[in-house]
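The excerpt is restricted to a subset of chains, each kept in its original location.
Order of writing sets the labels: A, B and C. Residues in every chain begin at 1.
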Amino acid sequence: MRIGVVTFPGTLDDRDAQRAVRLAGGEPVALWHADTNLHTVDAVVLPGGFSFGDYLRCGAIAAQAPVMESIIKAAAGGLPVLGICNGFQVLVESHLLPGGLIRNDVQTFVCRDQKLVVENVDTPWTNEFTLGQEITIPLKNGEGGYIADAETLKRLEGEGLVAFRYKDFNPNGSMNDIAGLRNERGNVVGLMPHPEHAVEAGFGPDTSVAMRSGVDGLKFFTSVLKSLVEA
Amino acid sequence: MPKIIVEVMPKADLLDPAGKAVNNALHRNGHNEIANVRIGKRIELHFDRAVTEADVAAAQKIGEEFLSNAVIEDVVSVTIEN
Amino acid sequence: MSNVIAVDTTKNAKATPEKAQPWKELGLKEDEYARIREILGRRPTSAELAMYSVMWSEHCSYKSSKIYLRQFGEKVTDEMREHLMVGMGENAGVVDIGEGWAVTFKVESHNHPSYIEPFQGAATGVGGIVRDILTMGARPIAVMDQLRFGDVSHPDTARVVHGVVSGISFYGNCLGLPNIGGETVFDKVYQGNPLVNALSVGALRHEDLKLAKASNPGDQVILFGARTGADGIGGVSVLASETFDADGPSRRPAVQVGDPFAEKVLIECCLELYAAGVVAGIQDLGGAGLSCATSELASNGQAGMRVQLRNVLLRDESLTPEEILMSESQERMMAIVPKRDLAAFKKIVEKWEVEYSVLGEVIREPRLYINWGDEEIVNVPPRTVAHDGPVYERPVAYPAWIDALNADSSSRLARATDAAALAEQIVEVVSSPNQASKNWITNQYDHYVGGNTALAMPDDGGMVRVSEETGLGIAIATDANGRYGQLDPYAGAQLALAEAYRNVAVTGATPMAVTNCLNFGSPENPEVMWQFKQATAGLADGCLALGIPVTGGNVSFYNQTGDVAIHPTPVVGVLGVIDDVARRIPAGWQDEGHNLYLLGTTRDELDGSVWAGVIHDHLGGKPPVVDLAFEAKLAAALNAASEQGLLASAHDLSEGGLAQALVEGVLRFGVGARVWLDEIKQVGNVDDTAALFSESTGRVLVSVGREDDVKFVGLCEARGIPVLRIGVTDGRAVLAAGSGAASATDSDARLEIQGVASWSLAELAGVHEGTLPELFG
């Protein structure tokens, strides 16, 4: 299965996302921001980083990139799209997901191993989790505070569109402890924490078993491969 | 240099953590007369010629569609400084 | 828009020999100005004067330090040279780490700019050192930062701390380079002169090595990256060569503003240019900007260059040629590109939307000609600008005060006589700003990006995987203890070296090479010069004793407020290599029921210690003894134990002694311990205070699984490493990691020091991790 990983100028975690795809058993395909061609990929990952410096608003300039036009169109047709951190911000700026992401309430960049609760398993990116499962995924961002107006929040909660919630500790002031969202159809998922940094023992978050042994993030990528095979 | 100034503020009913942090700091320094602080952006578009009405209309559109995110922000003013 | 600027041409310079020139204002001495006139056989043009003045500044020419830095190249054996692909003198040294891989690493200071504008100063400090690494042909793979701030209670400290930390966080994170470690020290001696040193390391395949030279006539000289602006004109170089008045910076020169996004794009763009094989030479633009890049490239290549300065892309059209030559605008590089590769070069930079312009070409004649339009404004031998700057043998004087300081030993200080008082001192030490957890700072740094970080803060050394195929990796640690440096700069430098070396060894890696950043006061003060002389000798002798070469470094002078110099602060970085990062060793134990062993000998060495400083506000006496032969033996033993998989954890003992190491050991993974001091006291003939707080060198605390006990002890004994079983690990707590103010739950896990005290891990986490958030959060 071919999973596209988009590189914008300023993208940082593209090689990490490619590695994650590979470790899950997929074939990573590099996509370039200026390209409109999606190279027949079966799913797309918008990785983390500081696309275009994250100037103006995080993800705002990237949302205008030619590749996004194709992705928005393909997403409407059901293409699985995962936005991680800056990728989530790009999805929000592209209006593929509602609301906005603003400066962390602590006013600093935050890098930590973060506990999450999986709130929705009916998406191609989360189907290998169990509902309510607790996972630990590294979080690292300066602007991860999720906000939306009261009505949008109500709709998100009512329709079960919250995909992940922060557990035990809200690192950035996100409303309703929201760490990640899905769209109505379920094919588009975005979250602030970085599953691609929890895919390889030795380089992931600490667990009680051994240091840096956490690989909870791998399931995002095995999920999408599974759903593509089943589709 | 002629410019159009586009000003963008976080929506009134949404959180503004940066404004809150500044407000708290001002209160710690005794500025209790200030009730609240909100922080937005001032974006200057510079021209090397005089600004036209069409430029202002374009700036308004750029402001609403790109310089601000309508979901969380408002364009509160677009002015010319020639 | 073309500006009309009256320029001072070489013709003009010949015609008006008597014209008064502002050499003094530009920081030149009278004899230096006379030498420039002698070299040129006429007065310099104002552009030439600008070039010489920045390039001959202390910061760029190393004129006061050169005669001492030579030792690093001289006190070496053939074995030390064996793995050195590029030694001192280039942008950064390059070390062969095997499997066709090489690494390059270097630490550099950005102290003065970081006092004036902490955020931008620190940010551009990271940017600068990363470009040095990139220049060698390497992909930068990690950064570290070594910080010294003033007293935590001084009203200005928070400004500097917030600015510097967020500046490093902003720039490093945005570049996508994991921050894998560093240092943070608070001391009033750094109040008006904080130290901001940044280290970067990069990896490359042997064949990708690039050098900063222009040697082929006809090759094109290309400036690319950000546009040149008015920021930081003469900034770094002049600033770093000046002393601040007691009441702060006397002037506020244009600071440099960093754009990490531009640098990230520049990195990817350069790596693509290298891969395409279109660059014959490359140089970053740092201190002294174009003056440095043009003259160094030409001088290194034993060639010359013709440059059209009008071709420089400007952000501000009103810049004068002198300003363009001196501007230190960030995120720029200069490439030497063969004509036939120009089209390929163009295609790549355009892909990355990086602006570039061809400034001129390389010529055979070893002369640098710079024109402004039709006017010739520079006509100099490049070597005289770049490499034949003045060399000073500054007066050196033994500091009159040092004997009294050394005589004032900590032995006169009162020691705790009961358990309760000792327990209180332990808490006081581990919660003091310098010994407290640095999570509040390091949680602002991304250590995950890249997916290759095998160890990072709070472990003793940072470690990154270089080869994903084999697991080959490198470890780096840096250290410096200014208090020791003040007591004895020779020993202070060796103590820094020994500690960094040990910190690399405890990760399981083998130390291989050294970099340094020598932070000192004014070289015009003979006592400071004596400190510098001692420190460089100590470091060079130490490296020779350990058999690892210095591959590069940086000198930062004029670190003082008024005429009070900082403590000598020689930051020493040691690079180690590990065949497979999978066998790396953490600094704390993860398992219950393991035995804790103390390796090395504990002596009553409390002079200059944290205990003396925190409990008694005292600095005096002689620093701990350094035994480099033993350090080497210890490192070899650790390495052997690691290769046999015997070590579950290893943590070096340094500031704060055993007490500090124990607290960090239990908090690392939330596993408690029961510890006894009896054997330490007996064997070392020391009291409780020394057992807990002595800073004797050559000591490591390790945890070993029961099944490996016999083997491990046997290994130590066979190698002559003193080994004492001092405790067992016991009980597990769940620590809320990374949240700043830490909390622990489920706490039957405790640290018990028998006969002294017992704390729950929650309690220790609170005191150890609460300090910095409380001060700065």
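The rule we apply is simple: a residue touches a chain if its C-beta (ideal position, glycine included) is under 8 Å from a C-beta of that chain, and two chains touch if they have at least 3 such contacts.
Because the structure is predicted, anything quoted here is derived from the model rather than measured.
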Chain copy counts across the complete structure file, not just the copies drawn: A x1, B x2, C x1
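The definition used in the following text is that only the chains that are shown with their structure count from here on.
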Category of the chain touch graph - line, ring, star, complete, other: line
Interchain centroid distance [CA atoms averaged], chain B/chain C, Å: 41
Chain A-chain C separation of Cα centroids, rounded to whole Å: 35
Where chain A touches two or more other chains, by residue: none
Residues of chain C touching at least two other chains: none
Complex interface listing, chain A residues touching chain C: 9-10, 12-13, 15-16, 19, 48-50, 52-55, 108-113, 138, 140, 142, 168-169, 171, 194, 196-197, 199-200, 202-203, 206, 208, 210-212
Contacting residues of chain A [partner chain B, same complex]: 56-57, 60, 64, 92-93, 95, 98-100, 102-105, 107, 145, 147-150, 152, 173, 175
Touching residues (chain side chain C, partner chain A) in the complex: 166, 169-170, 173-176, 259-262, 264-265, 268, 352-353, 442-454, 465, 468, 581-582, 586, 590, 669, 732, 734, 736-739
